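Note that this complex is displayed minus one protein chain, with the remaining chains in position.
Up next is chain A:
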Amino acid sequence: MSASPTATGGPVPPPRPAVPPDLPPAEVDAAGWPAGVPVAEPAEPLAVDAEPGRVRWDPAERRARASQSFWTAVVGVPAIFSVLRLGVEAGGELQTTLLLVANVGPVNLLAGFLTTAARLLSTGLVAVFALGAVLAVSADRLPPGTRRRPLFARWADITPAWVVLASFLLALLTWPLLYLPLLLPAFVAAFQLRPERLHERTLPRLLLIVALLAGYGWLLLPTLRDAWTQGEALVLALLVVPPLLAVFVAGPLPGMVIRPLASLTEVAVLSMLVWAALPVISTPVLPLTVTTVGAENGPTEDVRGHVVTTDDVNMVILQERGGVRYVPVDLVRAQVLCPSEEELPRHRLRVHDFHIEDSLLEGMGRRVRPVHRIDAACRAPG
């Protein structure tokens, strides 16, 4: 897919005389393609050695449509999510949602969304591109006219290589280190990098692969040892298996697998996105703070919540357990930023002092500001 020309003005294949008999007429009408139009050849220069398949309409038209839907999804989904999140953040209260809408700027909202959803976004893109490339290369091998190209394959066809590369880069920076090895087979699949690309002769190729795997093993050896002593089987599998899979993952699949794989993965990716989107929707937009409120020399109270806005008179706090508090500014004695319980680590493993649940970005950030102090007020019940 990466090597395919992406411009819509590419050479249009010569016309063919027949229309496939199973073609639903509604689709043809929708595309605005007159009946009895010749069938175009596939626009896959990659598949030079494959039998030419049949497509239903002009590839340029198809690309334009697919590209449109792709970009609509990429831009539209974050926008809708951002607004949905405000409603969840407000605890489902209409007036509170309106208060948030009035005080949270669109730029803040989008930036807040991107910081929490970049991981999900890159996961979705990487999954689509890797699966798309596998399905595309397999579909090219099929006898002509058997079936439509799978959806992901078509998406992968029309995506420029730099978008794919950018998605992988985003994933590299935002995925937890624990899951990064999975990016390796995904990358190899997305670009169909066969081991033959390393060296044309078998022995040097094998040596190269062994050397690369050994280097990887050496890098992770202390972590693997710790994971073994802690009995973390899944962590071991996630760190060890993917690089081995990367050696075999490129290449066409047998014809009988393609159809079920295509439908299964489409459903799986969709449900994964929905499933993973739920926590993203419920991740707060505003930072969690504890504000100590009380008159001078009087008793104090800790208000745990998200500061919506502060003006000359009041500080508006959306409380963690619900409800909005307007605290007079004069009564604010102290305020501290607190971590939320979702940030608690789930494993006790490190890769060269980088926690395995940190992304590369987070890990680098922790090196810039290594000291992290949890304020006493954050421990108090909400």
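Odds and ends about this structure:
As a working rule, contacts are C-beta pairs under 8 Å (C-beta built on N, C-alpha and C of every residue); 3 or more make two chains touch, one makes a residue touch a chain; residues count from 1.
What we mean here is this: contacts and distances are computed from a predicted model.
When the listed names "Formylmethanofuran dehydrogenase subunit A", "Transporter substrate-binding domain-containing protein", "YCII-related domain-containing protein" or "ATP synthase subunit b" are checked against UniProt, the chain not shown comes out as "Transporter substrate-binding domain-containing protein". Contact with the chain not shown here comes from a single listed residue; of A:Leu86, A:Ala227, A:Val249 or A:Val332, that residue is A:Val249.
Of A:Ala60, A:Leu212 or A:Met272, it is A:Met272 that touches the chain left out of the display. When the missing chain is restored to the complex, the residue among A:Ala189, A:Ala227 or A:Met315 that touches it is A:Ala189. The omitted chain makes contact with chain A at the following residues, 127, 134, 176, 178-179, 182, 185-186, 189, 234, 237-238, 241-242, 245, 247-254, 257, 261, 265, 268, 272, 275-276, 279, 299-300, 339, 341, 343-348, 350, 353-355, 357-358, 362, 366-367, 370-381.
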